[in-house]
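Excluded from the complex is one protein chain; the other protein chains are retained at their positions.
Labels run A, B and C following the written order; every chain starts at residue 1.
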Amino acid sequence: MNLLFKLQSIDRRILYVLIAVVLAVPLLKRPSKHPDNVFPEVRNAYNVIDSVPKGKIVLLSCSWGAGTKAENEPQLDALMRHMFQKHIKFVVFSWDAAGSEITYQSAKRIQDDMHAKYGVDWAHLGYKTGATNAIISGMGENFQKVMGQDRFGVKLSKLPAVSFVKNYKQIGAVVDITSVSLMGYWISYLTTPKNIPLIYCPTAVMSAGAYQYLDSGQLRGMLNGVMGAVQYETLIGRGHARTDAAATSWALSAAHIFIILLIVLGNLGYLAAKRAGIHTGGPRVG
Amino acid sequence: MHSLNYIPLALASGRYSSLILLAYILGALVIGIAFLAGLMATPPRYRKIVVMLVTFAGGLYFSLEFLLPHNPIYIGKYMIPGSRGVANLANGLTAAKPSVADWAMIIGSFALLLGVSNLFQIHGKAVRKKTPGWYNSLAFFITFFLIMIVGFLKDYKLGFLGSHNAAAFQAGSGNLYNILFNGFVQSLDATMFSLIAFYIVSAAYRAFRVKSAEAALMMGTAGVIMLGLVPVGAWLTNWLPHTGFFASMRLEQITYWLLIWPNMAVQRAIDFGLGIGALAMSLRIWLSLERGSFFDRQL
Amino acid sequence: MDKSLVNSITIWAAALCTLAIYSVLYKENKFYRFFEHIFIGLYGGYGVYITWHEILYPKWWQPMVGGQWWWIFAAVIGSMFYFMYSSKHAWISRVIFGLFMGFAAGGTFREFYETYWPQMASSMKPIAGTVPNIINVVVFYVILLAAMSYFFFSFEHKSVAIKSTAAAGRWFLMIGFGAMFGATVMGRMTLFIGRLNFLLNQWVPEVQSDIQYPWFQITSLIALLVLIAVGIFYIIRNRRYAKRAKEET
Partner (left out) sequence: MGTMSEFANPAVYVVEGLLVFFILWKILSARRGRQLFIRRIPGLSVLDEAVGRATEMGRPMLYAPGLSGLDIVGLQSMAIMSHVIKHAANYSTRVIVPLADPVLYTVAEEVAKDAYTTQGVPEQFMAEDIRYLTSQQFAWASGVVGILHREKVATAFYFGYYYAEALILAENGQMVGAIQVAGTPAITQIPFFLAACDYTIIGDEYYAASAYLSREPTLLGSLVGQDYGKLLIIGLVLLGVGLVTLKVIEPHVPLLHGFNTFAYNLFLKYFPRT
């Protein structure tokens, strides 16, 4: 009995080393096996992108920085590869200052890997900030004026990838890859009023609070953190590639089991202490 | 990297047009400063009203654009007299959205130095007074100006150095910029965010105690969903058939059901509350009904 | 400097920063504090550069010097933010903040309609269809109404019916918070996995490829010695402080 109680006083730094070791194994092995099951909202996102008509563009709105790159970059990667495969034109732009540089570097790496051409297949419109609701509703009315130029200062009219986009009529779908709550603005000012499909790629922290929007159709698909990206990879034929996302999904499995064991162990120690009358704290309330 | 030439007052036509433009800009600047001076001179008792009116005017744009009918209203064949004017106003507001977006984006961008000037005050004081750890503030200033200067230099061709040196200088600052951004900014931001994972690990072991039945229900649901979202969950109940009744007992199916029905209903209930709360909050801000807080401080 | 050298320096810099920030997990220290300030400095400087380069220069400066002289007014209005720092005229910053807050608040009618009408519409689910569907719809209504009843404050929960639905409401809320708990753990662990993945699959290979260069072996040796020396110095100093502190108490 006192073993459980003694276990309670393990130094937290030992726990930190333990979690690092537990996660290092799958990361070094880098298994390429992707999960078998694909959640319906990921499949719906795939179908929306797959059915974007020819003369329309997809907006990849990114509002994340280096802080949540581990979750949001695999989503950007999977979606971009799918659109390059299907020759669907798209633009990437960032509401986050650092994100403008990061999303361009990631996109450039994928563009080179897929032998796509900047300015023809896709364009990066750089950093946007200021009153979000005004910018989103403004781009729906006059895309060329509000978005102005790409991140190198080249006017949009000179880029074949986006020169044909006048207003909301040429927008086939909007993808919101985010770590902050921007979805409400897309829903209120562009996608619900103009009936444009919206796909949500949040960090996992925000995914639990999105299911009511999937139920109401305001969101037509969702990639839930890196797990959503891994499942999307299986849909675009990368089910056997040794990607970071696949390795992360197995490391996550190990992490979750480890965390659940910690909670169980901690509670057993707590109950043992309580039964042995050693109150680690004053009487309880509530 | 295309190089952007900062040639001030580059003007298409005529020798004097640049001077004329400069005159226009300076003239407008004088008007602007006069406007600010006028604001500064307003007596204290009118200031609160000015703030309230400006806030209300700001709120008018989107509310009218949405609420006003966009085409004239007919009762049978008879058109209500004013409604055509109202419809033109409403459509005018909608047509103005792109320029409103431009001005909002640019004025909003001017606020970028707000956070910076606050930091300059704090770290400036630390360096001046040599408070302990002042060298950290010095590092702040050095790195702040280093990445900013290198950022501008990588885009700007220093013609006077001669074309070869200028290109080398530009490439060099480009490399230094990449090292600073990819090496330092990205890794520091990502690592700071990842610290929270460690706090969860130690809290999981030492803080998450099932002290009440409701905590047990919450942690039980959390456990099921944590397993159901990751591949190991599917593996744990892989022995169950894929189809038929028992398929719904598979861990990922249970997780999915929990997410799209009970969790969805709870999130929607909370969301309705938040929605009405946001509506109330926006009304209080728009009509300056807030009392005893930031809005009411001594003007 | 050729590409691979820049890449190596970047990876080494990133590894150094990662380990410096993680040192706070052991103990709050000067090393962590120093790198924290570097981050704030770099992020601030980068913010000024990117905002000028991708917004103010192309959308404000170029049109203005290209002939649209009225854009200077944007600078005048933009300058109002900075009156916050003047003691006498701080209220002028409240005017521009008020404009932006009013601007955001004005959108509330559209936002409430576009966000919550479809939610109300999709809450109108007919209690019909297949048996599992009926079960799901009934579960949905019980949880939705009970959870909403928990957040009523303007009348007393006297009658047993209301008191029990509100209590059940708090129970059902736990399912929602359990889902958020699980999702948050998954998200936060992913971020640490990202950093560990960088250390193991980018930094370690970099060290292995650099190890054969003699100049690298020498510098890493020196660095190691310096680190050990600093470590010993701190341990001795702390022990002396501890002894002195014990003597005083």
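Here is the rule we use: a contact is a pair of C-beta atoms (placed from the backbone, for glycine too) under 8 Å apart; a residue touches a chain by one contact, two chains touch by 3 or more.
Here the structure is a predicted model, which means the values were calculated and not measured.
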item	value
Contact list for the unshown chain, restricted to visible chains	A, B, C
Residue touching the undisplayed chain, where the options are A:I88, A:A173 or A:V205	A:V205
Touch criterion as defined above, residue of B:M52, B:L114, B:L240 or B:L279 at the omitted chain	B:L279
Residue of B:S109, B:S202 or B:Q253 in touch with the missing chain, whole complex considered	B:S202
Contact partner of the left-out chain, one of B:L26, B:M40 or B:L289	B:L289
Contacts of chain B with the absent chain, listed as residue ranges	66-70, 90, 192, 195-196, 199-200, 202-203, 206-209, 211, 214-215, 218-219, 222, 270, 272-274, 276-277, 279-281, 283-284, 287, 289-294, 297
Residues in chain C touching the chain absent from view	24, 28, 36, 109, 112-114, 116-118, 120-128, 141, 144-145, 148, 150-157, 170, 173-174, 177-178, 180-181, 184, 188
Absent-chain interface as seen on chain A, which is shown	192-195, 205-206, 209, 216-217, 279-286
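The rule we apply is simple: only the chains that are shown with their structure count from here on.
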item	value
Chain at maximum distance from chain B, centres defined as averaged CA atoms	A
Chain centre separation (chain A, chain C; CA means) in Å	14
Multi-chain contact sites of chain C, meaning residues that touch two or more partners	25, 43, 46-47, 50-51, 55, 57, 59, 100, 103-104, 107, 110-111, 115, 119, 176, 179, 182-186, 188-189, 191-192, 194-195
Residue numbers of chain A (touch at least two other chains)	16, 19, 67-70, 98, 101, 128-131, 133-134, 153, 204, 208-209, 212, 215, 224, 227, 252, 256, 259
Chain A to chain B touching residues, read off their complex	8, 10, 12, 15-16, 19, 33, 35-37, 39-40, 65-70, 98, 101-102, 105, 128-131, 133-135, 137-142, 145-146, 152-154, 204, 208-212, 214-215, 224, 227, 249-250, 252-254, 256-260, 262-263, 265-267, 270, 284, 286
Interface residues, chain C side, partner chain B - complex	1, 6, 9-15, 17-18, 21-22, 24-25, 30, 33-53, 55-57, 59-60, 64-67, 69-82, 84-85, 89, 91-92, 94-96, 98-113, 115-116, 119, 123, 136, 139-141, 143-144, 147-148, 151, 169-179, 181-186, 188-189, 191-192, 194-195, 198
Chain C-touching residues of chain A, taken from the complex the two chains share	13, 16, 19-20, 23-24, 27-28, 30, 67-71, 97-98, 100-101, 126-131, 133-134, 148-149, 151, 153, 184, 187-189, 192-193, 203-209, 212-213, 215-218, 224-227, 244, 247-248, 251-252, 255-256, 259
